[in-house]
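Left out: one protein chain. Kept in place: all the others.
Labels for the chains are A, B, C, D and E, by order of writing; each one numbers its residues from 1.
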Amino acid sequence: MRIRVINPNTTESMTALIEASARAVAGPGTVVEAVTSGMGPASIESHYDEALAVPGILAAVAEPADGYVLACFGDPGLDAAREVASGPVVGIAEAAMHAAAMVGRGFSVVTTLSRTKGRAHDLATRYVAAGACRGVHACDIAVLDLEHDPGARKEVIDLARHALERDGSDVIVLGCAGMAEFAAAASAELGVPVVDGVAAATVLVESLVRLGLRTSVREEYAPPPPKRYTGLLADFTRS
Amino acid sequence: MRIRVINPNTTESMTALIEASARAVAGPGTVVEAVTSGMGPASIESHYDEALAVPGILAAVAEPADGYVLACFGDPGLDAAREVASGPVVGIAEAAMHAAAMVGRGFSVVTTLSRTKGRAHDLATRYVAAGACRGVHACDIAVLDLEHDPGARKEVIDLARHALERDGSDVIVLGCAGMAEFAAAASAELGVPVVDGVAAATVLVESLVRLGLRTSVREEYAPPPPKRYTGLLADFTRS
Amino acid sequence: MRIRVINPNTTESMTALIEASARAVAGPGTVVEAVTSGMGPASIESHYDEALAVPGILAAVAEPADGYVLACFGDPGLDAAREVASGPVVGIAEAAMHAAAMVGRGFSVVTTLSRTKGRAHDLATRYVAAGACRGVHACDIAVLDLEHDPGARKEVIDLARHALERDGSDVIVLGCAGMAEFAAAASAELGVPVVDGVAAATVLVESLVRLGLRTSVREEYAPPPPKRYTGLLADFTRS
Amino acid sequence: MRIRVINPNTTESMTALIEASARAVAGPGTVVEAVTSGMGPASIESHYDEALAVPGILAAVAEPADGYVLACFGDPGLDAAREVASGPVVGIAEAAMHAAAMVGRGFSVVTTLSRTKGRAHDLATRYVAAGACRGVHACDIAVLDLEHDPGARKEVIDLARHALERDGSDVIVLGCAGMAEFAAAASAELGVPVVDGVAAATVLVESLVRLGLRTSVREEYAPPPPKRYTGLLADFTRS
Amino acid sequence: MRIRVINPNTTESMTALIEASARAVAGPGTVVEAVTSGMGPASIESHYDEALAVPGILAAVAEPADGYVLACFGDPGLDAAREVASGPVVGIAEAAMHAAAMVGRGFSVVTTLSRTKGRAHDLATRYVAAGACRGVHACDIAVLDLEHDPGARKEVIDLARHALERDGSDVIVLGCAGMAEFAAAASAELGVPVVDGVAAATVLVESLVRLGLRTSVREEYAPPPPKRYTGLLADFTRS
Partner (left out) sequence: MRIRVINPNTTESMTALIEASARAVAGPGTVVEAVTSGMGPASIESHYDEALAVPGILAAVAEPADGYVLACFGDPGLDAAREVASGPVVGIAEAAMHAAAMVGRGFSVVTTLSRTKGRAHDLATRYVAAGACRGVHACDIAVLDLEHDPGARKEVIDLARHALERDGSDVIVLGCAGMAEFAAAASAELGVPVVDGVAAATVLVESLVRLGLRTSVREEYAPPPPKRYTGLLADFTRS
């Protein structure tokens, strides 16, 4: 089985981290194919960035695979990707939240910038039952600094500890693909499950493939009606 | 006051319709500036179309104005537009739903293709109180056929009549900018308020401007952090 | 266009404030007609006051106008007024919350007495989407003291600042018609949109009139069945 | 124990029916004191009627008693009555819905005029858990005709049968005090619990009295701040 | 009328307390028959305990009575008991929450161990309207220590005071049958209604009996289809 793991930003070093997370959990027969978006923002930290990451994602899901992972915690373009991809598509926020819901009573999300908290709340409303997400907390470290900031791991873990107390939660969801490498240490220190979305999405999309489940083509997610695209985006025309 | 009314698809004839709707209700001192998106799909009938309409919208809101209307009923890119526009931004679904909520107890949406019903439901959840939107109904006429199909008006009105009965609603929201010209006839025939989103958004954004209200810049809608954009979308870099 | 702005309490000085707020934002061709309720409580600070303000409101909306504003933040008698008024009716809580929803992600309400917080929460549930109202805070200054208490403005602004932090909100809604004159200063100090309901309701009801929208007469808001009224309220008989 | 059962409309014959319902279930030591409102509408069939029934209710709850029943299915003035009554106050919609929730999984309400369905839905949202009220159905018989219309009983029972099927409910709530005498026959014919609000409110308010529970005076339901009332309603001044 | 009050744990001294609470409020003609479960855990402090208390409860409700009270705040086995009991069945959390909803705007629950807070939240979601339960707080005293710990009463009352402040609530619900004897003192000290579920359930089930209401037998709560039971539980076979 071939799983295409898409880094929706254009930063190669982050693709490498994502690929490592995915490979660490993929099943024996699974080929993980990590790709960097070919256009758009270097990191995704606003609605503007997120919106402009979507064309690159849609170009990346146009390549055939058995399943797809969108490796940005805002799950940008998920609905659109489902309409055009040749296999199931799972976002990392979606996967992390579903997994968290199966190992605890309520989770807290630990994310990067404060301005992204609203998006995390919206996604929780969309994916999981009311009350499953008990809080979203920001460490205010920029996405691309997570990798280099020597204190980032400690700050993220401290924030997670605070979130567990404050929210009365029992599971932590890491709200950025760039936090993947903190998951094991955080779980060991905090004594609760800590969910990295990249790993979760990888095994969940594998699961869907193994179950023979693909995105429904009844109505909403059917292939889009063909039509003319013009200007900068002319190449997105589908016939 | 200058209001920029953006047609998010690339079809000029639809821009003309939208402009007429907006001008018909704009206040005496208001300049309505209708613009057609410079890139993307000829009409918006899928998540794929909607996602790829957003870059054109973001280019259009980069031009200064006192207020902005996004004239597609999916309100594509609304959050991103708010981060970068120089004045308040109102989507036509948003405006129509707020207006409908003030003149009745519950509205039904009459839209184009069945596949877009989910999006209308999602927007209702986002904009208005639980229960305000009592149903979404599709006439299954394509967006660009609304203008030319001689039977479209009758089909839309018949569907609206059915929706009022079925949903126990008392207001109709027209779920496509291309239905604007049916509003008056529908209201006369059905005896209930019929809300066209383009007109509603025009007067509501004027209202916000008159109230001196602009999008909050506290956290989520603050200007996006500057960063490098590459590839096809390099021109979207903001410094 | 003639807009009747009704002060539901019997205090003339408060009507003057309300009138000033409405006139400051009304469009060029709009006549603002501010009226003081002819019966009932001197201010509205309990469910008892609110219930007994309604007969005066219903007497006031019996006079013809193009649109009506109910200028008490509890929006007393709104449903009943809609059944009998000759044009659209907008409450100031309703208008403020709809406007706030279009310029931010989540608002906090700053109100007068603690005992009125429940009503504000109920109205938010009725008017806007789940999560749009993130908190209601009381300054515990009585309605009629707002005008005279020299420290009121500062207390209200300090409370609003606290609310933004505590609730993670990005817009402030002023929860009393008597706070209208604090709006501009509060917005300047806090750096977020601050919505005064009287101004908001004035422009929103003008918008509805301009859109040709009146309260639906299908079922719930149809004119009430005529019937005999007796006792003190005999004059409310409608034939 | 003395329970004051208030008929919020001014029709004496209806008070007699209500009194009979209440007496049929009251405990041995309970004195049921049925009173007819001294002012306002002859029956309550609109928001206008409901609003104008409230002053009469507030006059009636000013008389001391151990507990109070508001015998109109719209529960008009319940919050205001709680602020001023000397004992617990229970509305008949409130009581019926709580009782229904304890004997089944989901109830349907059978009411009089279509225009009142919205109010019943609002009350269900206020009183019981999401999903407990599965539907509201109107027989379109006016309140004062229930007593005299020879076919009313059959129509109400037929509508209830339809409601059980349509809603998948297992309990019927009668949505008007005037339907009280149909309860036993309806239950026998339909084979499900049928709840009359007058009877339910009588035993529930007795229960609260027996438990020593009175309306909380912490914040919202504390006695209203004293203030001047003027005009027609001057007598409602509380010192 | 004979009401069977079932202590779902196997501790006789707790049954005595429960019996006293029930008898203190039961009506003159009511026989309270308190029974101790014949099998299972000595106290109920986990989902495991709760699940294993259910067989004992089902054995106890197999004995005929006019009504039944399940005297554990988790309301274990309530749905199953309703299918097989010969009269209405009320849980003490259910009764306490319904009663609390009729005497205030929002209640806080004060419970024993932190690990049971989730269950209390779930029950509130099931029984009462959204927002009625404003918080659940744990004193972390084990169920069987409530009776003997000399400081328990003070700790529970202090926690209730904190809950009122923190949650902005106006009623306290005691979240354990073992706290029944603290209700009067807590109410006196705190100045708000304090609801003991055992007392509440006793009068509410009496109310249902007096109203002639029994659990609906339409669909979900109809007697279970007869079938073979084997092993340890063979005696639960119903024919």
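Everything that follows uses one rule, which is that contacts are C-beta pairs under 8 Å (C-beta built on N, C-alpha and C of every residue); 3 or more make two chains touch, one makes a residue touch a chain.
Note that this is a predicted model, so its numbers are computed, not measured.
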| item | value |
| --- | --- |
| Sole residue of E:Met1, E:Ala16, E:Leu52 or E:Leu190 that reaches the chain not shown, by the stated touch rule | E:Leu52 |
| Given A:Ala20, A:Ala42, A:Val128 or A:Ala142, the one touching the chain that is not displayed | A:Val128 |
| Chain B, residues in touch with the chain not shown (by the definition above) | 117-118, 121, 125 |
| Touch list for chain A against the chain that is not drawn | 25, 27-29, 88, 90, 94, 98-99, 101-105, 125-130, 164, 168, 170-171, 184, 187, 191-193, 195, 199-200, 203-204, 206-208, 210-221 |
| Residues of chain D in contact with the chain not shown | 105-106, 131, 168 |
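One rule holds in what follows: only the chains that are shown with their structure count from here on.
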| item | value |
| --- | --- |
| Centroid spacing, where centroids are CA-atom means, of chain C and chain D in whole angstrom | 29 |
| Chain B and chain D: spacing of chain centres that average the CA atoms, whole Å | 43 |
| Multi-chain contact residues (two or more partners), chain A | 117-118 |
